[in-house]
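Left out: one protein chain. Kept in place: all the others.
By written order: A and B. Residues from 1 in each chain.
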Amino acid sequence: MATPARELPFRDETFRDDFTFKNSPQTVLRAPFPFDKDSYMYAVNMELHKDGRAGTAFEEPIDVDEHYVSEMRDRALVLDEDPLRCQSLPHMTLAGWDTLELLMSCKAASYPEWFSLERDGDRWHWINRPLGIDDTFTFGDETTLPYGPLEYITRQAQGDFCVLDERAGNLWMDAGIVTTQADWSLDFDIGMNFFEWHAPVPLAHERGVFTRALKYLLSVQQANPARRLNWTMTVNPRLDTSPENYHKWGPENTHITPENVADKLFLRIELQSFWRLPRSNALLFPIRCYFLSMRDLTTVPKWATRMHRVLKTLPPEIASYKGLDHYREIAIDYLAAFDDGQETTAGPFPD
Amino acid sequence: MSSAIEPSIKSRPVYGTLKPATAPAHLIIADADGGKAVLDLATAAPTSFLPNAEICYIPGKADHSVTLEALGAARFYTGPSIAAMLPRLKRTFERMHMGTQIYLAGSESLIGLAMKTAMEANIDFEAIQTEHRGSLARRVQCVHCKGITEGVTTQPVTCAHCGLLLLVRDHYSRRYAAFQGVNINAEDPSDIPPKEEVFT
Partner (left out) sequence: MSARGRLHGAIDVVVTEVVELNSLIKRFHFARPDGKPLPAFSGGAHIIIQMQDGDTLRGSPYSLSSSPLDTRDYQVSIRRDDQGRGGSLYLHREVKPGMKMSITHPSNMFALDKRASRHLMLAGGIGITPFMSQTAQLAQMPGVHAELHYGMRSRELGVYLEELASRLGSRFHVYADEDNEQIDYDRLLSSQPAGTHLYVCGPSPMIDLVLRKSAEHGWPDNHVHYEHFAKASSGEPFNVELRASGKTIEVGAEQSMLEAIEAAGVDAPYLCRGGACGQCETRVLSVDGELLHEDHWLEDDEKASGEKIMPCVSRCRGTVVLDR
């Protein structure tokens, strides 16, 4: 059961100001590298989220890694500054309880040394040892928790969480907590349907990607979660690259130089999963963020090679949408030294 | 019809042409040049239409209130501004019965704000008919400070609240009845692009 990553202590680090975030070598190797071939284009890259490979981020349904405690501290800072980052339209409270049950039961089953959940009817006892939480509450009664159910449990879970209501053959983003996002605003997008909140993405609409993805997501059933990977790049390991604060972090996009690219530029991977929630019939959409610095990538020769080729052949519209224009060439030049021109093996995993 | 809205991204609202619906009652809300769309609607409607219709109208630069009142709808309201009309509209939506057809015509702000008010009364926005006439001026929400700047005609625009220079996107929120504004020169604040009149 337990893989080596579990025995690691949680790192004490920051995702802002002095940016002390760092991956251990094991954490690099277990990252969900998003490219299964040497080029990239939008696709409906959905698969079932189950039977995860040991030693990878897919091993447990809800992954907890060495960054857990520090990521939760960063989330609390974001929410103190801007409470609009967690919102739930009034009809989504039940889905919040569904989310709480799913995350508590998954974590307690996967990591019994860190989390425990005891239920006696509606009386639930939850222990989160890494964060020092020991609470007893009544399931379904908001007054017995310090926050609403969605906020309570997602202050204890890495990654952003969107909760999608299903109506009229579409999915509506009617609740969420969004503090580790790739430049989109929950506050602005809340209430939008699947096509609307994806509206700014170039090329994919024309390719029918979202129509097919929606059809797939509507068929996701209880006990059969699905997942896909997405990616972008970020200067510094900043979790909160929000549009709200773009005027503060935007200047950093111009700070990449050939001298600092290895440690200052990060591949930002999103592990997105999709879970049908039982009581509300809503869909939970967690978006978990993993950072790999350019230097981290070079510790896995196949990944450095592939990243180099993906960046070189990326369509310009996608590069601009992802905000890579300032540093794409610098990254390509840096990674070129690690690309021996040989063919890479199939699939995303290290050789 | 007379709307000059270019095809854009999926979140940008699109508008149609008002057509009389089969419905027991009709609620028609318009401003300025939207009044002409209401006159067209009334001309196309059967005789049973106006006796079951309520018209709410906000004159702007163009004032069609005399002609609209003369149509003889069951109820006619005119007010000085959209903001002044909204409390009345909220109450009207709450008292309405299922089956009443809603028609919105005129500026994007009128359409957006009336639709937002209807949605807050649990009315299905997809069942509301809309027709754009007149100004393309936008309501813009600053994503940074959350303040809304009304009547935006330029690209970029200065946020009326926090003063950041904003790129006005086509990304639109029905909840705010506003387009999204994002700081245009965040990466280099010394780069100040000129403002052009584009939303007129």
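Methods note: a contact is a pair of C-beta atoms (placed from the backbone, for glycine too) under 8 Å apart; a residue touches a chain by one contact, two chains touch by 3 or more.
Remember, it's a predicted structure, so these values are computed and weren't measured experimentally.
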{"item": "Full-complex contact with the absent chain, from B:21, B:50, B:137 or B:162", "value": "B:21"}
{"item": "Residue, one of B:9, B:50 or B:96, that touches the chain absent here", "value": "B:96"}
{"item": "Contact with the hidden chain (one of A:54, A:223 or A:346)", "value": "A:223"}
{"item": "Residues belonging to subunit B that touch the chain removed from view", "value": "21-25, 93-101, 121-124, 126-127"}
{"item": "Residues of subunit A (touch criterion as defined above) contacting the omitted chain", "value": "89-92, 94, 98, 101, 165-168, 219, 221-224, 276, 278-281"}
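The criterion applied here is as follows: only the chains that are shown with their structure count from here on.
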{"item": "Centre distance in Å when subunit A and subunit B are each reduced to the mean of their C-alpha atoms", "value": "37"}
{"item": "Contacting residues of subunit A [partner subunit B, same complex]", "value": "84, 168, 185, 187-192, 195-200, 205, 243-247, 250-251, 253-254, 326"}
{"item": "Residue ranges of subunit B in contact with subunit A within the complex", "value": "9-12, 126, 141, 143-144, 146, 164, 169-171, 173-176, 180, 182-183, 186-189"}
